[in-house]
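Reading through the structure tokens given below for one structure.
The other protein chains are all here in position, but one chain of the complex has been omitted.
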Amino acid sequence: MDQYVPVLIALILGGVVALVMTFASTMLGVKTHSAVKDEPFECGNPPSGSAWGRFSVKFYLAAILFIVFDVEVVFLYPWAVVFRQLGLFGFIAMLLFVLVLVVGLVYEVKKGGLEST
Amino acid sequence: MIDFLITFSLTVLMILMVLNLGGLLLWVERKGSAVLQDRIGANRAAVLGKLPFNLGIVNTLVADPIKLFTKEDFVPPGADKLLHTLAPAIGLVPLLITFIVIPFGDVLIIGGREITLQAANLNIGILYVLAMVSLSVYGVVLGGWASNNRWALLGGIRGSAQMISYEIPLGLALIGVVLAFGSLDLQEITRAQGALIGGWIPAWGIVYQPVAFLIFLAAGIAESKRIPFDLPEAESELISGYFTEYSGAKQAMFMLGDFVEAIIVAGLITTLFFGGWQVPFLLRDGFHFPWGGTLALPSLLVTLLQVGSFTLKVLFFCWLQIMIRWTLPRFRYDQLISLGWKILLPLALANVMLTALIILLFE
Amino acid sequence: MAEAAAPLLPTQQEVAEHDPTSEIMELQMGPSHPATHGTIKFNLTLDGEKILNCDVEIGYLHRGFEKMCEQRTWNHCIPYTDRLNYASPLINNVAFAITAEQLLDVEVPERCQYIRVIMSEISRITDHLTCLGMAATEAGAISVGFYLMESRETLYDLVTAVTGARLTVSYARVGGVTHDLPHNFAARVRTAFADMRRILSDCDKLLSKNRIFIDRMSGVGTISPEDAISYSLTGPLLRATGVPYDVRKAQPYSGYDRFDFDIPTGTQGDNYDRFSVRFEEIRQSMRIIEQALDGIPSGPIRIDDPQITLPEKKQVYGNIEGLMNHFKLVIEGVKIPPGEAFQSVEGANGELGFYLVSDGSGRPYRVRVRPPCFFGMAALGEMLRGCLISDIITTFGMVNMIGGECDR
Amino acid sequence: MDFVTFFALAIPLVVVAVMVIAHPSPVYSALFLVMTLFLLAVYFLFLNAHMVAALQIIVYAGAIMVLFLFVIMLLNLQSDTLRTQRHGLGRVAIIGGVILLAELGLLLQGSSSELAESSLPENFGTVEALGSQLFTKYLLPFEITGILLLVAVVGAVVLAKR
Amino acid sequence: MAEADIFSHIETAFPGTIQEQHSSHGNDTIVIDRGDLLTVLSQLKEHPDFAFNLLLDITGVDFFGKEPRFEVVYHLHSLTHNHRLRVKVRLTEESAELPSAASVWKSANWLEREVWDMFGITFTDHPDLRRILMYEEFRGHPLCKDYPVNKRQPLVEERDPITNPWHKG
Partner (left out) sequence: MVPTSYHLILSGILFTIGVTGVLLRRNIIIIFMSIELMLNAVNLSFVALARHFGNMDGQIIVFFVMSVAAAEVAVGLAIILLVFRGRETVNVDELNLMRW
């Protein structure tokens, strides 16, 4: 566990830095309000309501690929470390795994899941 | 107790180094871009009246933070106030604490005590980096969402889609290195790079993994959201993207986050591909030249040389990123996504499998 | 007068009613947006990043140019024309002067024509450099943008040497130009051009051969030649579609038929073609200027007619006829006989036409300018349909809308 | 893991976990879940599961939760009221909870202490140990995971593309 | 095509519709009735002898105090024959109305909007007749000679305060 002590120290230090910076402007800066200033920035136009509306779901498709390949990457790490012990056997096992996932990638690309929008 | 003090001071040193380098990079960026563009750049620093030399660096390191900290802290009334306040911190903290795993020297011998010049020697070093980088995406997403502004939302979604898309090639590029060196421990990987291939060529990661280096560089710049991958904050498209509604120190935190990420990328490139703190032919007792000569050096000098070599390399790769940032135009969203998924990802996978095959055949 | 009909563009509500599951977002881009220089507004209907509809709103820079000109004498209109396309003010000056001269049925001396050609072409180059530099900057390649701005500055120095101002030059007059070229002008131009050729080749390497830039530009904002003609596009926008229409060749004015130059055309009608056409036009303009500098004759630079041009200062202060002449011309203006004329020149963005109606009073009765980028903006909505948000920036940059000219 | 560490981690864990289900706003719920996952990762470190801790952050906090946030933002899910109309289920939950607590009490009585740190295998929880078992003993499940992920991609693409 | 040529061509193509024709300062002009406008314009565009495919400009002139008060001027250019023509329509103040040419040239859409904006001449069947250079609340038509040059109009308030949820007060 000792090896994680610096992480804890850094976390505390980083937290302090972030905290100071977050509230620095609140403490040091002036605050003024006006009707126009309190609008969300919409290029100088009267705002057209809340931005929290629904958004194109197409962005989701890239995220799916991400989650799948993220799992693959974390499987690859232990494999890479012990690869020299596993030898050919390990190579073939991982090749199969990777190929299966590449099929998924190819499928999504073919289906237009990564198309421009 | 002494051990704890050493660890503590090393950690503080690393955090300070990152913060200061972040500030310095801001100056280097302004001045460097000026050099590239045949301008003068940041030069208003008449602190002590007219000086014969340029004090722009003072300006950027001192005056800029003061300016930013004394700006008004603006929270749009329609925003989610808590998340709007927290988002920059959520984005910055994971990045600030990433750098501590990077070794910046071999050992420092003081009074018979060997101090490893690495703040946190984790046995899962590379995974730690990946984990922290993957956490930093929340700052972008939340900053974009909490502002309740359409530009910010677009920037936030673009940013998160970009960061997750390039995290995979980033991780896969690192796997090539892990395969080559058989370890996740950054200090171990660096030490392994001290070997010589054929007695002449330093066994740096770039020699084993040139493709991984290029993929890592591209994916790393994408992670730090700088040109040509600065779509989430593209000022000519999305105004400032996810930090459109931020001001003062909170905006500075987002910007600092980008710089820190650039430093992390430079640090990792140095450590994994360019020998980290290694100086060619320099061992713990001095230089051992391949042509037979030796040059014995005191241990302290060796350590200094190593730390200096590490710093120089990191600065060089920071500069490289700045050069790229000021030279290239930026991608379009669809090009970015297809570059990440259709080119870099298959390339990285092929690189991993090919590396494995070569290891299998030749070892 | 009947009220205007309601707009036909679908609102967010209408789209949502049509398809309850759609994820349509409406976004107002501009007028206060870094990329909408020249103040303009796009009302975007977006599906994710994709533009379903783009309604272009102009008029933010409307200053009533035409109304103002109707209150002034003919020569007083010249400074107003500077403010039309402020990236190439000399062409506007020349266009106005030529049209007024046409109403007068006079022809300016040959040297004046040469000077006008030289200055127009310098203006065209500065305009194109501004356009390309801004396009590069907005695409993210800020350094290249700076290089182009830098070479534009050398040309502005030349313009300053001739006219005394960088942008608001007011150089042309009805019946001539204000002053002659400075004595070492040809040499200065050649030095500046040598410098510029180097910068242009740098930019060629850095930008127009850059894969990212080509990907950003090609296939974006495409318009067919038929549509381009139907939208009355002229200049680089039309030539990029492959139609070699250039007023300098089709309806030569100011002696353009003396010079040898090519009309660069594109093939696809996309942004990259527009970029390349402009890039090549810079080179052609340099060719024209070099020819003109070689062949420029000596002689007067304005018509010697007391009804039209001001007398020499020596005359004004030296004798009463000169003073009276000066007074009458300044106060009452050039008396242009009643009539109407439409004359166009090749502006940097396309055909720049002036339609002048005179009632013989010394002031124009009606001044109408045909602003080339107005038509580009009209076509922009259609060019952008189906593109991405990022494409707005490149396409808008390549239309090269100059607010002063489009909104007048 | 000593008692101080245990309670220092367990109490915040339970608090944030409760906040996950108690907060009306889905965005905050998701963020509390991220905090839960992060704390669990720290907890795993204390249980000598270094690799699993890293995975917890990379996969769970870094990927799965980003996906959650994405969907919440894309769908613009607003806060809903906590007042439930599902009365019957509430009672079931309480009864289930009581039974579970009783079981836990039983567990506590017959509990034995965990192995001392020293008696663990030397490389317990490291990447090497994990890797060598994963790719030998658990090879079949590993390959099946690949197929599972493929099915997930195909399924998700088919569904999300309507 | 020589000048005489074009006029005789037009005369044969549109017998009886040309009210007036002249050529001055290098510009050929025909004046037609507004009832014939659309047919003449589309014929001028389509007919291979004319092929006036490029609509250079549409603008208005206000001869305030004369009758008919307005003139709407179309400038045409042919890319194939490289000749130009000015087509004029005269309109009285009471019936300042014209058929829209937006179906012939796409650019006519915006040009006619501008003429409407500046002179108040309406175009029937126009797809989207809104103000273009002035703002929607602007009263009057600024290029009319009876619009005073130094008249000021107040800037309008925000157009749609209802949609702004943060301005409850």
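When the chains are written out, they are named A, B, C, D and E in that same order, and each has its own residue count from 1.
Please note the rule applied: contacts are C-beta pairs under 8 Å (C-beta built on N, C-alpha and C of every residue); 3 or more make two chains touch, one makes a residue touch a chain.
Fair warning: this is a prediction, and the values are worked out from it, not measured in the lab.
Student: Since one chain has been left out of the picture, which residues of chain D touch it in the full complex?
Tutor: Looking at chain D, the ones touching the missing chain are residues 1-3, 5-6, 10, 13-14, 17-18, 20-21, 26, 29-30, 33, 36-37, 40, 43-44, 47-49, 51-52, 55-56, 59-60, 63-64, 67-68, 71-72, 74-75, 77, 80, 82, 84-86, 89-90, 92-93, 96-97, 100-101, 103-104, 107-108, 111-116, 119-121, 124-125, 129-130, 133-134, 137-138, 141, 145, 148-149, 151-153, 155-157, 159-160, 162.
Student: For the chain that got dropped from the picture, name the residues of chain A it touches.
Tutor: Counting over the whole complex, chain A touches the hidden chain at residues 57, 60, 64, 67-68, 70-71, 75.
Going forward, only the chains that are shown with their structure count from here on.
Student: Farthest from chain D in C-alpha centre terms, which chain would that be?
Tutor: E
Student: Which two chains meet at the most C-beta pairs?
Tutor: Answer by contact count: the chains A-B.
Student: In angstrom, rounded to a whole number, how far apart do the mean CA points of chain A and chain E lie?
Tutor: Their C-alpha centroids are separated by 56 Å.
Student: With chain centres defined as C-alpha means, what is the inter-centre distance between chain A and chain D in Å?
Tutor: Once rounded, the distance between the two centres reads 19 Å.
Student: Please tell me the distance, in whole Å, between the geometric centres of chain A and chain B computed from their C-alpha atoms.
Tutor: Roughly 17 Å separates the two chain centres.
Student: In chain E, what residues contact two or more other chains?
Tutor: Within chain E, the residues that touch at least two other chains are 165-166.
Student: In chain B, which residues are in touch with two or more of the other chains?
Tutor: Touching at least two other chains: 77-78, 122-123, 127-128, 130, 134, 145, 150-151, 153, 157, 164, 167, 184, 239, 333-334.
Student: Flag every residue of chain B that touches chain C in the complex, lowest number first.
Tutor: Against chain C, the touching part of chain B is residues 33, 36-39, 150-151, 154, 158, 227-228, 230-231, 234-239, 326-335.
Student: Could you pull out which chain A residues touch chain D in their complex?
Tutor: 1, 4, 52-57, 59-61, 63-68, 70-75, 77-79, 81-82, 85-86, 89-90, 93-94, 96-97, 100-101, 103-105, 107-108, 111-113
Student: Where on chain B does chain D make contact in their complex?
Tutor: By the definition above, chain B touches chain D via 80, 83, 122-124, 127-128, 130-132, 134-135, 137-138, 141-142, 145, 153, 156-157, 160, 164, 167, 184.
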